[in-house]
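The complex appears here minus one protein chain, its other protein chains still in place.
Moving on, here comes chain A:
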Amino acid sequence: MAGRPPRDSDPRNPRLRLRALLDEGGYQEVSAYDASGMLAAIGTVDGVKVVAFACDPTVQGGAMGADGCDVVVRAYDRAVAEDCPVIGIYHSGGARLQEGVGSLHAVGRVFRAMIGASGRVPQISVVLGAAAGGAAYGPALTDVVVLAPEGRIFVTGPDVVRSVTGERVDMARLGGPEPHGRRSGVVHVVADSEAEALARARHLALLLGAQGEVDPEAVQDRPLGGLLPDSPRRAYDVHPLVDAVLDAPGLELHPRWAPNMVTTLGRLGGRTVGVVANNPLRLGGCLDSLSAEKAARFVRTCDAFGVPLVVLVDVPGYLPGVGQEWEGVVRRGAKLLHAFGECVVPRITLVTRKSYGGAYIAMNARSLGATRVFAWPTAQVAVMGAVAAVRILHRRKLSEVPEELREQVELELAAEHEIVAGGLPKARELGVVDEVIEPDATRSALARAIAGAPRRRGAHGNIPL
């Protein structure tokens, strides 16, 4: 089956791409350089061992047949045996038609290998060209998908779409960076160039493959309080806070999809951590069905690979409405509860401003097993805002108050309600908040909490929720 090797002069040549991905020293091919449509190598990324494979679009458009799929399955076996990350470079039209059902069987065996390795070794996919059919589901089964500008992921291409349904659509709109970065959630990271896509994959392999240890002594505190607006009603972008909590700005996954939740990998005290943060600038930071699902998958990814979590909470509640209910906010929201509830890595919650209602629980509350719960001094933890609460609790009384006095009475009742029902003192008393910390002491508090928790890792796969 093998035969003629791939074309050396072609920029899509898999050897060129694997060499660009891996460190120069130690690069070693572990499959034959032939016409199988796939090439695998073992090597390092900044000295950290990885296994990598690349489709060969110079042979039959990179179509996947039995021989090429064997290369991938063996690469996976090697990665699991070596306990190292595996990076797949995709550029393939899908299963080899000439091989008939044999190619489907082979692609299915690749899927099985990926699923078997799920949660055991980090799996990173880089899509540089078309990844159709079977080649689309390969990346989709892995932990993180990086897409280059020319990357296109779809089950069926524009020609088939048109012949079957009559719908006219081009490849970019069907499966390019815009739809997958913003609408579908298939892609975690959209890169500006092929070189940047490979650089992002290297960064991910380092974050997940060489996590390091927290050194609380080395953590410098920073003034974080000024990153929140003066008015508690004003929405703000949480990204500067996420970046400032980390040693250096991290790598955000799914930045444009479900942007009301931020999920970022980075380092704190030198150790890899995952940050989950509500972003008030988008949808007021409400939890909704997509953001819950996005965060749930991120939490499970971190748990599977032993990455501690930092949860930055500023959430007004779940987004209400018929759209959300029909989208399954109950079903998808339950995924986030389940993900946090089963998570065994250190997971530290910090309430920066407010945490209300059902969303309070879902954002890694004490009741779900948070390792430690911190709050900034002005944080509010409650079933709902005090004014909203007294409007329900004192509806009759308020209806009897003349309208011109109503706002004043509401505020008085709200102040009373805050004393009785809660705020931080009550939360401390109940033990649902462990400690009130100053914004400017946040980084060191988070680092100490992570360093003091036992190092654990969830025993589960990472189904692409």
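Definition applied: contacts are C-beta pairs under 8 Å (C-beta built on N, C-alpha and C of every residue); 3 or more make two chains touch, one makes a residue touch a chain; residues count from 1.
Here, contacts and distances are computed from a predicted model.
Student: Assuming one chain is omitted from the figure, identify its UniProt name from "Aspartate carbamoyltransferase", "histidine kinase", "Biotin/lipoyl-binding carrier protein" or "Phosphoribosylformylglycinamidine synthase subunit PurL".
Tutor: From the listed options "Aspartate carbamoyltransferase", "histidine kinase", "Biotin/lipoyl-binding carrier protein" or "Phosphoribosylformylglycinamidine synthase subunit PurL", the omitted chain resolves to "Biotin/lipoyl-binding carrier protein".
Student: Could you tell me which of A:Pro280, A:Pro308 or A:Pro346 touches the chain that is not displayed?
Tutor: Residue touching the absent chain, from the options given: A:Pro280.
Student: Which of these, A:Leu16, A:Ala66, A:Ala235 or A:Val383, touches the one chain of the complex that we don't see?
Tutor: Of the candidates A:Leu16, A:Ala66, A:Ala235 or A:Val383, A:Ala235 is in touch with the missing chain.
Student: From the listed residues A:Gly209, A:Gly385 or A:Pro439, report the one that touches the chain absent from this view.
Tutor: A:Gly385
Student: Can you list where chain A touches the absent chain?
Tutor: Contact residues on chain A toward the absent chain are 231, 233-235, 280-286, 316-317, 319, 321, 323, 385, 388.
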